[in-house]
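A single protein chain has been omitted from the complex, and every remaining protein chain is retained in its original position.
Coming up: chain A.
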Amino acid sequence: MMNKLIFGRYIPGDSVIHHMDPRAKLLLSFYFIGIIFIANNWMTYLLLFAFTFLAITMSGVKWSFFINGVKPLIWLILFTVVLQVLFSASGGPVYWHWGIITISRLGLINGAYIFCRFVLIIFMSTLLTLTTPPLELSDAIEYILMPLKAVHFPVYEVALMLSIALRFVPTLMDETEKIMNAQRARGVDFGAGNIFQQMRAVVPLLIPLFVSSFNRAEDLATAMEARGYQGGEGRSKFRILKWHARDSWVTVIFAALTVALIFLRA
């Protein structure tokens, strides 16, 4: 069950994308989500898909990971697409009509576009998490949030919380698996029976997890204090983020992509 969870999973690699500055990757990923909304005809979507395809190929990560990234969300996507097709403002020839439900040419096209948007966004954000170690990502977030310090936003604390949370995801997953095994050995059937039985089966898992998480948090706090942790101000860094020429180049490529999109859009 844990094996299928793809979110936040880092796949080590040696591609240009792996070596990019996490700040560049994070900002450009968000930027990409923004420019997806510029696209409004098949040419522009084709261009975006070609671009994404190229990026994924360059990363050297297997395609199956991206398909698996879409799978858990497929029902949400289909639901949205169906809503769009059935209820969106109609235009063009109407193929079917019943009460408030209308299937028109424009509705179908809009549905297809929505589907493309979803897939593009998921592919690109999956690419970000697959090629960036979680701790680098949290460093990038810390850096990007830095201006908020002017309004007394606790940037260091938030970054520390994020790093600790990310750091303990695998630990908690191991712990979950261990406790699940222990309770299954005592006759608990996880994922069997009706909703009520399944909810009851979770109790023997959640309580030990809570207890061990609190113990772990206490140990961690003690260990940090013992090593003189004082908070973020003036603290030097082990992982130093460096902006390379390749990051600038990729930014230029994104700018070019934007120009092309604006040029090609209807």
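Basically, a contact is a pair of C-beta atoms (placed from the backbone, for glycine too) under 8 Å apart; a residue touches a chain by one contact, two chains touch by 3 or more; residues count from 1.
Keep this in mind: contacts and distances are computed from a predicted model.
Colleague: Which of the following names does UniProt give to the chain that is not shown: "Assimilatory nitrite reductase (NAD(P)H) small subunit", "tRNA threonylcarbamoyladenosine biosynthesis protein TsaE", "C-type cytochrome" or "Energy-coupling factor transporter ATP-binding protein EcfA2"?
Modeller: The chain we cannot see is, by its UniProt record, "Energy-coupling factor transporter ATP-binding protein EcfA2".
Colleague: Looking at A:76, A:101, A:146 or A:207, which residue reaches the missing chain?
Modeller: A:207
Colleague: Which one touches the absent chain: A:100, A:192, A:226 or A:266?
Modeller: Considering all chains, including the one not shown, the answer is A:192.
Colleague: Take the complete complex as the reference. Which residues in chain A touch the chain that isn't displayed?
Modeller: Touch set of chain A with respect to the missing chain: 3, 11, 62, 175, 178-179, 181-189, 192, 203-204, 207-208, 211-212.
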